[in-house]
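All protein chains of the complex are present and in place, except for one that has been dropped.
And now, chain A:
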Amino acid sequence: MASFTPYSYIQCPCFDATGQARPSDESPSASSSDAPESDDDHAFDPRSPRSNYSLYPIEHLLYCVDCNQIRCPRCVAEELVTIYCPSCLFEVGSSSVKTEGNRCTRSCFQCPVCIGPLAVQSLEPAPESSSLLTADNAAPPAPGPWALCCSYCNWSSSEIGIKFDKPQGIFGQLAKIRDGDGHGDISVAAVDAAPTKKSGDAEADSTKSRFALMRSFYQSQLANSNSTSSGNLSGTLGEYGYGSPTALSRIMSLYSGNGLAALKPKSRPTEIREADSFKDGFRPSNLDESSSISALRENGYDGTVTNSQATSQVDEGARFVEDLWPIPHLLRSKRAKRCPVCRHILSKPEAKVNNTRWRIRLVAGNYIPSISIKPLNPTDTPGLPVPDTSSLTLTPLKPTQYLLTFKNQMFDQIKVTLATPATTPGRFASRVTVLCPQFTIDANAEDYDINEALKDDRRQDKEEAAPQVEAGKPWERGRNWVSIVVEVIPSSLRIEPKPAILRKPGEAEDLGPLKEDEDILEIPMFVRLEWESEAAQDQVGSTASKDKEAKEKRELAYWCVLGLGRISQD
């Protein structure tokens, strides 16, 4: 069985917001059929399909200090700070992204076969140097032609007949070959299997260039039709030019045949000719597939592209290995995040690509206690490393104890109240008992090094006495952490119909086989935090309240899910 590490996920409050906004989705679903209408009583079911979208490990969560609320990656608003190429790490301006597209134009390419990085290499090894990297040094540059080579799978662009005259400006050279306005000096070899691909007539092959041709064709058509039909109503509309919305609606009506078209003379549609040749950007679909079939017969399955190779291509429609072009690197971005409610910035990275610092970083880990889970095994000494628990499984119907450690990162003392349903939701209801549902955790004080060391020593002394599992008392506490014990009685995973007495009327019973991860014991837990902090420390316009030095009572409550372990299946 796959190894299992206990986890704790926290539910973002945006889950409830969507539930309230769209109640129609919620009501008929099977998972909520047993849930009461009142939201207060509604126990959170971690197995409901919607839960997947709201549960996050604490590292992924942010915290808005103005709203006092957790914010997840799904509900924050993102803003672009910097766009850069992940390979050459050069920043790309947003204006050039608009004109050049979302790919790097600085000779950063990925292998179309294995997506490894491509390096420019000379095809004819020079006696003294064979690598591009030496070309800019004192050594004489290696003679061309050059090709892009993959260091991982040894793919070379010369395999598809692409060679370059110079080792710089690969993106431009490749675009020239691709878009068909290449000069004679670029050798395009391998005119074999697919004649439409590389023959002279069909040079305009890429979607981009065909689009450009087609666009210019229709633009000229439109200009012509506007000048000829200046007498009637649509002629005056046409003066607004191609880009105006009225012109667009006119084009739409031309093709849809209703609306404005009804008003127009019947001769109008004939004036616009459809694109019908290569120079208009028109490419008829190649119904003669004999060349593809023969290529398939010749090269077999190895000659075709895989699904992932085809989808990672810039242009769609690649079917054979020789259709695979080097992939320019997709650009990547640094993004700032804002609270969706108050627009407060939650995280903002430095703008420079190589700077890894953050101007603002309000992460949930600094505001809510972290929960770590450890199986409680009274026999082993806590000082020793815990034996490999990942292989252990929970025995059905055998009470098992787990230690939950809450660590407070705030500088205020917090009071924690926990609540769990008595049995876990789902088909296999395990019993859950939190032995100490209410406790306080001391503040994360600054003077920690010495205190922690002392506590550690004291703890080691205490360990001889081995703390007792006692209801209502924390198991152990430290400077800014408290561990408590949770006892679970895992249910049996045997699938058998309920006795008729226990069955609710009209309830359909699910006797299907064990679903994926249904054997994981997951406990939904409601965590409520209460603390007193200095009122509105860094809020705007809070000078009046600051003078009072008043403590302000705050609270935060959220659901979380604890994944404890797998229940063994026998």
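Assume a contact is a pair of C-beta atoms (placed from the backbone, for glycine too) under 8 Å apart; a residue touches a chain by one contact, two chains touch by 3 or more; residues count from 1.
Just so it is clear, contacts and distances are computed from a predicted model.
The unshown chain of the complex is recorded in UniProt as "Dynactin subunit 5", chosen from "Trafficking protein particle complex subunit", "Dynactin subunit 5", "ATP-dependent DNA helicase II subunit 1" or "Ribonucleases P/MRP protein subunit POP1". Although one chain is not drawn, the whole complex shows that of A:S122, A:Q173, A:Q309 or A:S347 it is A:S347 that touches it. When the omitted chain is restored, the residue from A:R50, A:R283, A:R361 or A:K473 that touches it is A:R361. Touch with the chain that is not drawn comes from one residue among A:K176, A:R332, A:K473 or A:R528, which is A:R332. Interface with the hidden chain, as seen from chain A, comprises residues 58-62, 73, 84, 86-89, 114-117, 119, 128-131, 133-134, 137-139, 150-153, 332, 337, 347, 353-354, 356, 358, 361, 363-365, 383.
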